[in-house]
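One chain of protein is taken out of this complex; the other chains stay put.
Moving on, here comes chain A:
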Amino acid sequence: MESKPPGDDVEKVVTINRDQSASREWTRLLAQFAETRDKAEYVQLFRHFAPKVKGYIVRLGLTDATAEELMQETMLAVWNKAHLYNPSKAAASTWIFTLARNQSIDWMRRQKYPEYELEDWHVGEDEGDAGEQSVLSDRMAGAIKTLPENQAQVIHMSFFEGRSHQEIADRIGIPLGSVKSRLRLAADKLKTIWRAEV
């Protein structure tokens, strides 16, 4: 019995494959740019990431003009800090996310967000395989989609609205402890991808 139009599945598979190789490609390109500092490579990174970075900052609740300014600061930081990028520790999207997060918080608080990697990002302990982080990043994207609604909600409120545990508790009317256990459950589930075979 034919239950789906022919070609439907093929298209889905193609989309998935394209997405998966995409994350790997961007990670490879950023690592390569860190070595070459080639302007053409930087322009490719800019065109891909700048609109996503701006989208993230707008979702934090900042105005379009401020988001534009902070996006440009973030992309400038990509240029200036590329030599600190370590592809065995983070996919390109993860590293650029942390730069955008820090720029936004620094601007909102007029105070530097306390960082743990500082200048030592490159001198690592366990050096993993450079391809690994981008594979994990793709799996993470898939895993986020499978979260139950009430866990996805607290993840989104944390990352996209910048709300503290207490603010989330007040906003959705549940105890602080429940917010924390939902976040724990979500994190445990998402982090199982590191325990799976790569």
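The rule we apply is simple: a residue touches a chain if its C-beta (ideal position, glycine included) is under 8 Å from a C-beta of that chain, and two chains touch if they have at least 3 such contacts; residues count from 1.
Note that contacts and distances are computed from a predicted model.
Chemist: Of the candidate names "NAD-reducing hydrogenase HoxS subunit beta", "Cupin domain-containing protein", "ABC transporter ATP-binding protein" or "Biotin carboxyl carrier protein of acetyl-CoA carboxylase", which one corresponds to the UniProt protein name of the undepicted chain?
Modeler: UniProt lists the chain left out of the view as "Cupin domain-containing protein".
Chemist: What chain A residues would touch the chain not displayed?
Modeler: With respect to the unshown chain, the touching residues of chain A are 23, 39, 43, 46-47, 50-56, 58-59, 67-68, 71-72, 75-76, 79-80, 83-84, 89-98, 100-102, 104-105, 108-116, 118-123, 125, 133, 136-137, 140-141, 144, 155-166, 176-177, 179-181, 183-184, 186-188, 190-191, 194.
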